[in-house]
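One structure, pasted below without further comment.
Missing here is one protein chain; the remaining ones are kept as they sit in the complex.
As written, the chain order gives the labels A, B and C, with residue 1 at the start of each chain.
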């Protein structure tokens, strides 16, 4: 109890908690879940964009997309490393995900159907991720906060790249414009859902707020995102697919229509357009790679034995 | 010896030998080898053309190509059935091929690089095959002769289709014409090699001729093919890639330059452009299909046991 | 700047016909991918047969769609010059072949529907569709028998084949609901006697499929969530790759005859 009070006092004083510091079991558990879900999201998130690497329409875009997806893999690696500081192994966390017991961001259960989806993912999905993640750079847990600083820096580069793809399409041929608008139409609502359920029904938020893991509510972040995005869409000459969208003259906020939370629940429950494909792809990579991992381990052990034998001579 | 003399007398009298008739062991062996090689060729021959089914440039061509490749599979099936009348099982023959112990026609070790290759294969490869096979319709072994009648009928349909593809290309855009000429350039010499080594060095021919399995020499058939093909190429406006090609005013035959038999030997020895790919594709189909064949057999056995059990009730 | 994809004036009848044409082409294309790679030669023949039937249906349906549209399109333009968002096939049919069990389960689910559907469509007031239906029904009947026989063999075969068949059933089940969905445009065609309401075929379809699956000692999933989108061009990621192959020649060499 004294531990707990001292811990909360450090949190309240905006001190960073480090791996070897005492922390409540629930704090450790919450963070392990959140960081590993975040890591899984980065890794599963490689798939929808990876789907266009082989078909990117110019060499410059191809290189940029490949580098971006590689960055996501890197984010996954830092985040697993951050989760490991809490005592969970990467292997165990990955196994949970492959067994369907751990979640990843539902947004990656939507398909990338055209090249414009790559633009929209950079612009909106990364944009929403940054909105969610900037406050995490001040998260009370040190390794997570530091990982997020690095992640956010790269994400904003990706976000600008995505917006630039959209700009090129929006200033391109009629077909390119239509492709951009179509992608926006398909992604808009799923992106708004990325901020999570509305505040009245959101779980975990109370303790996460107390522990300074979470600093803004879902609805606050969502509103911030909409307010930032509407002028960008206007600049592109694209129409946000929400006929009810309007600016409140008093607050300046852009008010949006009701979100279809039933769709969110379904996708979360495994019933999204690509849930099965995403899990199948990750499982296949894991299963097909088993013999490689085994070989690397066998070789490392042989080598160690040989070194021991040599040292004994 | 009396058997042998009677047998040869029947051959000489142009009688057909049937499966239950007495025949010399060497006759049986020669025919089994020839018919099964022919069957293997039909099956491996599905691959180069199959490579373009998913990319055929019109729905009509797609359907025709798929039907053609299906016909080849059918030819393989009749031919294996004909070989089975000689006492060899299809499974055993296929295993020999997959083990690399039985040959198939070397022409299928060349790749199909463009759509024009589909035209050339129909026009020239099927054309050469027909030239080889028409005399086999009068082969002394009944089941083989009857299979060849059916095969030849379908092959000449394929040959006309192939020629019609070439005609369309030859009358098409500059790019199409160039594509047709390029395909002819790449296939011409390998097609001439389909008739086998020159007569001076050809094996098997003596007994095969005596037994009326083979009725014309390799060089005779090759000449016949060249004489038939040159005017067709001229009509298409394509140039046969042999600067030495010229008509002998005395005989009327088209005389062609020396063939590079070293290439033929290499391809036959496994060193052709696609030997590895062809074998890998057939082995993969075989291995991937093992569980299906096992399931079908297991089901058939279960069903039989159940019927026996029911009958016993 | 060259024109990329054609535009299609999707009146209800054009759209209706196009959706069925896309179904036939995409499934036919998938089946044709097996050619030369099937588990036994007899299946190389059978899969090619089914693919040819479906390609034939696609050609007649595209030609009719082009005729009804009357804007100078033809079967090849409709097949080769529409992009992924313009394709209208059922999601079920674009799913990759996977192993032989998956291909056969896909075939069972679709043929059990197509057979009922085309039988009903033989009474269409549209003479062309009725004629296409008569031919297609016969073909679907064979496809249904062939795939049913295989599902029974695989389900009631070995442990491995049973597991593979059950996985295929589980994975593809969510795509079956889309066959019975309709939109307002289609509803108008029912009223005109041109088309039939697939909702009325559902219980019979379920009887057929349950019978086969049961005989195969397999079970249908209890999850009732059904995925949709294909009829409006919201596809899986698989279709784009299929089309980049299917259309590569026409896209690379635009406007020439083959």
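FYI, a residue touches a chain if its C-beta (ideal position, glycine included) is under 8 Å from a C-beta of that chain, and two chains touch if they have at least 3 such contacts.
This one's a predicted model, so the numbers in the text were calculated from it and none came from an experiment.
Asks: Of the residues C:135, C:202 or C:251, which one touches the chain left out of the display?
Replies: Once the missing chain is taken into account, the touching residue is C:251.
Asks: Among B:171, B:246, B:276 or B:306, which residue is in touch with the absent chain?
Replies: Among B:171, B:246, B:276 or B:306, only B:276 touches the chain that is not shown.
Asks: Which listed residue (A:19, A:87 or A:289) would be found touching the missing chain in the intact complex?
Replies: In the full complex, the listed residue that touches the missing chain is A:289.
Asks: Of the listed residues A:11, A:43, A:83 or A:113, which contacts the missing chain in the full complex?
Replies: Of all options in A:11, A:43, A:83 or A:113, contact with the hidden chain holds for A:43.
Asks: Considering the whole complex rather than only what is displayed, give the residues of chain A touching the chain that is not shown.
Replies: On the chain A side, contact with the omitted chain comes from 43, 46-47, 50, 53-63, 66-67, 69-70, 73-74, 76-77, 80, 115, 165, 168, 172-173, 175-176, 281, 284-285, 288-296, 298-299, 302.
Asks: On chain B, what residues meet the omitted chain?
Replies: These residues touch the chain not displayed: 48, 51, 55, 111-114, 173, 175, 182, 186, 266, 269, 271, 273-274, 276-277.
Asks: Write the list of chain C residues that the hidden chain touches.
Replies: 1-2, 4-5, 83, 241, 244-245, 247-248, 251-256
Everything that follows uses one rule, which is that only the chains that are shown with their structure count from here on.
Asks: Applying the contact rule given earlier, which two chains have the most C-beta pairs between them?
Replies: So the pair of chains linked by the most contacts is B-C.
Asks: Need the CA-centroid distance for the pair chain A / chain C, whole Å please.
Replies: 36
Asks: Hunt down the residues of chain A that sit against at least two other chains at once, touch-wise.
Replies: There are none in chain A.
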